[in-house]
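Note that one protein chain is taken out, while the other chains of the complex remain in position.
Chains: A, B and C, in written order; residue numbering restarts at 1 for each.
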Amino acid sequence: MRGGSVLGQLVSACGLLFAVVLFNFVVLHLAPGDVAETLTSATGGATKEILDQVRHLYGLDQPLHVQFLAYLSRLLHGDLGTSAYFNAPVAGLILDRLFPTALLVGTALVLAIVLGAMLGIVAARRPGGIVNSLVSVLSLVGYSAPVFWTGILVLLAFASWLPLFPAQGMVDPRLSGGPIARVIDVLHHLVLPAVTLASVYLAQYSRLARTSMLDALGADYIRTARAKGLGEHTVVYKHALRNAILPIVTVAGVQVSHLLAGAVLVETVFGWPGMGRLAYESILRRDAPLMLGILFCTALLVIVVNMATDLLYRAIDPRIRTQ
Amino acid sequence: MTVRSQGPQSPLAEAWAIFRRNRPALLGLALLVLIVAMTLVGPTLYGVDPLDIVSAPLLPPGDADAPLGTDYLGRDLLAGIISGGRASLAVGLSAALLTMGLGVTVGALAGFYGGWIDRLLMRTTEFFQVLPPLILAMTIVLLFRPSLATVAVSIGLVSWPTPARLTRAEFLRIRELDYVRAARAMGARNRRIIWRLILPNAAPPLIVAATLTIGAAILFEGGLSFLGLGDSNAVSWGLIMGMNRPYIFEAWWATTFPGIVLFATVLAVSLIGDGLNDALNPRQRER
Amino acid sequence: MTPPTAPLLQVDGLSVEYVLPATRAFGHKRVMRAVDEVSFSVARGTSFGIVGESGSGKSTTAAAIMRLVAIASGRILFDGERLDALGGEALRRFRRRLQIVLQDPYSSLNPRARVAEIIREPLDIQEIGTRGERRARTDELLALVGLRPEAGRAFPHQFSGGQRQRIGIARALATNPELVVCDEPVSALDVAIQAQVLNLLKRLQRERGLTFVFISHDLGVVHYMCDQVGVMYLGRLVEIAPAKRLFSRPLHPYTKALLAARPSIHARDRVSKAAGAIAIGDPPSPTEIRSGCRFAGRCSAAQAICRREAPLLEPKDEQHEVACHFATP
Partner (left out) sequence: MTAPVLAVEGVTVERQARSGSVRILRDLAFTVQPGETVALVGESGCGKSMTALAIMGLLPPRIRVAAGSIRLDGEDLARADARTLNRIRGDRISMIFQDPMTALNPVFTVGEQIAEVLRVHRGLSPANALARALDLLKAVDISDPAHRLRQYPHELSGGMRQRVMIAMAVACEPRLLIADEPTTALDVTVQAQVFELLRDLKRRLGMALILITHDMGAVAELADRAVVMYAGRAVEYAPVEELIRAPCHPYTQGLIGCIPDMESGDANAELTEIPGMVPDLAAIGPGCAFADRCGLADAACRAELPPVMERAPGHRVACWKA
């Protein structure tokens, strides 16, 4: 699955990106109805003049391949089109929302991996213990609970009955304070959505960590390590963990796209001003250019993150590095 | 595969014997039967139209007219939950069928024939793994008008690569096994090798995957409806939750109750999936 | 002396190639010759053994004879017919005349089929006999390999390794083949069980006049089973001789090294091993073959010519062929 040179990875990443662009283009043209109407439906029925203007702007009267090349060239110049509802460039709208989403998804991912790995390791070391049962229940519940429902329960519990955290948004607009106070305020807002989003992946990673740790602990090289007279701590945390971490990195990389998708629901529930919330808004307004722009940008994000995990994997697995 | 009653235990009989002793899995099965029964016969037994306004809005549970309370328009929540199951389950089930059908077919072709078919599939799954599934489905539903069919198709479209990869891996593994080589040496045709040798032996993980896919599709449908992208004419659990979301602090029941049923349904399916996994893949049972 | 007959199987310049994935992003695909210009013939009713270590190409040769891998070049004549030229339905029908017994008693039987179905499978595939006849034949085959008729209703996982190998042998004999290719049939079994299976194979050969191509890494097994033996090293046959002759008077340095390396219960009686007889180093990877004799890098007798020119397999006398520039008894 993995392997090949870094250059090869880069080439295939560009290929994927091109496929995403092509997909966007095709889907837009396959959609029922006139393309210009689809693009402008967010304005609530455009006049004939506006439709003509859009047709001209996007070159919709041109042959398809010319349209595609034009589309491609606009993308290369950072032009993702214009949001019909906001009447603003899509690229700018998305860029404004990038940081909140990255903060939310990043925090959730780190939380899920660190906690999940810890639980999984403890569970693997004591197959009959409480933590092991906890991991089993947690993974089952985490997998089965709809994340938007979890979010609502969390809101009801920790923003309403026990009002420890703010219910909506990322910053308190009434706040007046220095930068440190602002950071604290953002973190305060971050707790509930991040925990909610992490809960799903915590379930998965704890189970995965347990499986891979059990695999590693049962491997022949662990018996070798014990036969060398190494202490239990060295055996578990040096010899086993270094191997058990590999599948977690792989899965974390693959799941970034799922995490971004989950962020749509979580951001909607918590009013978090990220790309997911923007996607929700674009659906409410039937804003096709914005939605397509978001699809493109999230795909780009996933590709970048995947390449980063690939590099990380190379760094920690010598079998890939020295092939 | 036929299971005769006499003679030593077949792998299938053995699997059922293991499953029967798995209490969580049986619990899941019972729960699922209950929920399916509720959606099938519930609307006739509880004859309240889920779209009728029966009482004051946001009435708390325990009311004589609406046992589970009312939503923001004053519609009976219980009636909504009972009827909502139909859309959720129908979409979940048909999307899962589509996912598995597409995934298994493509995966089997790629795994069995290899070559360019395989390379094409691998590229395609890579492509779909790059697109965040929910955002992709949102785009499709937005552009193609929401309906139960659009929702089911879009879920199937974004989910098939997972079973396809699994099927491909199983086919790649099994086609190199000695009993398949032996069958080739006997002159077996590809059709026989695929249907009689590889598919039955690849079935256990695929059955488990199919179960999990149903759960995932139900969740997915819930998410789309919650965002208002479901079929607005068909009541579904996700739709009720999405519409009542602005009133969670005033009426916790209107979002919590449908959520519980949705959760219970997926939980039941997951429990059955876990049970099937233990029963069909005995080697991993110790886990 | 047996009267000379036309060979049942004749392999002539057989080569099999594998394409390896490129090591670099835009690098060239590399071709590996797993079997390189292999020629030998097997007389009807005899056993031809192929010995060699891992990577020698012995199992690939077996697969090529069974037409399970693509042949790059060369001819395979079976009873005078061009087996290598057959295809489609003709090849399919032809397969009843040759069968294979595989190494792994665990993966060679379909875990989801009952033993009777497994043994009957070749008859079903080749559409031989009526249902009743196939059933009778199955019982007959079970008895032939020393299993009770009730075994037919059981599933493979209910049997031990040795019994499973018996089932595999019964399956191979279902269509009454003339040639049976045995690919390491006993190497996964414990010695005591190995003897049971070897004796069974030998008895079956005697009773039914079977012809065997017998692949093994174990010199003792080949010596016990075979009339004629070929030694393979990195895809090439380096020596062919009657079994007794090969083991008593080997000519190729590699054969000598193999014999010297084999642990024997008579080690104590043997004069201490000549140091030069043990091959030096590890066998090189089949993907990195250089010109010249393939054994040159590990051979203590290698000269300059060995690294330059690959020796051909040439007859030293009527019975003995060897591929070495300096072959000495």
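Methods note: contacts are C-beta pairs under 8 Å (C-beta built on N, C-alpha and C of every residue); 3 or more make two chains touch, one makes a residue touch a chain.
The structure presented is a predicted model; accordingly, all values stated were derived computationally and were not measured.
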Visible chains in contact with the missing one: A, C
Among C:Leu77, C:Ala151 or C:Leu198, the residue in touch with the chain that has been omitted: C:Leu198
Residue touching the undisplayed chain, where the options are A:Arg97, A:His189, A:Arg207 or A:His239: A:His239
Residue touching the undisplayed chain, where the options are C:Pro7, C:Gly74, C:Pro105 or C:Pro283: C:Pro283
Positions on chain C where the hidden chain makes contact: 53-54, 160, 162, 190-196, 198-199, 202, 217-221, 223-225, 243-244, 247, 257-258, 260-268, 278-279, 281-283, 298
Residues of chain A (touch criterion as defined above) contacting the omitted chain: 219-221, 223-232, 234, 239, 242-243, 316-319, 322
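Following the convention adopted for this analysis, only the chains that are shown with their structure count from here on.
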Count of contact steps on the shortest path from chain A to chain B: 1
Relative to chain A, chain with the most remote C-alpha centre: C
Innermost chain, taking as reference the mean of every protein Cα atom displayed: B
Pair of chains whose C-beta contact count is the highest in the structure: A-B
Approximate Å spacing (C-alpha centroids) for the pair chain A, chain B: 23
Whole-Å separation of chain centres (CA-atom averages), chain B against chain C: 49
For the chain B and chain C complex, residues of the former touching the latter: 1, 6-11, 177-179, 181-189, 192, 197, 200-201
Residues of chain A that touch chain B when the two form their complex: 12, 15-16, 19-20, 23, 27-28, 30-32, 38, 140-141, 143-149, 152-153, 155-156, 160, 167, 211, 214, 254, 257-258, 260-262, 264-265, 268-269, 279-280, 282-284, 286, 288, 291-292, 294-295, 298-299, 302-303, 306
Contacting residues of chain C [partner chain B, same complex]: 63, 66, 68, 91-93, 95-96, 98-100, 102-104, 107-112, 114, 121-122, 125-126, 153-155, 158, 168, 171, 175
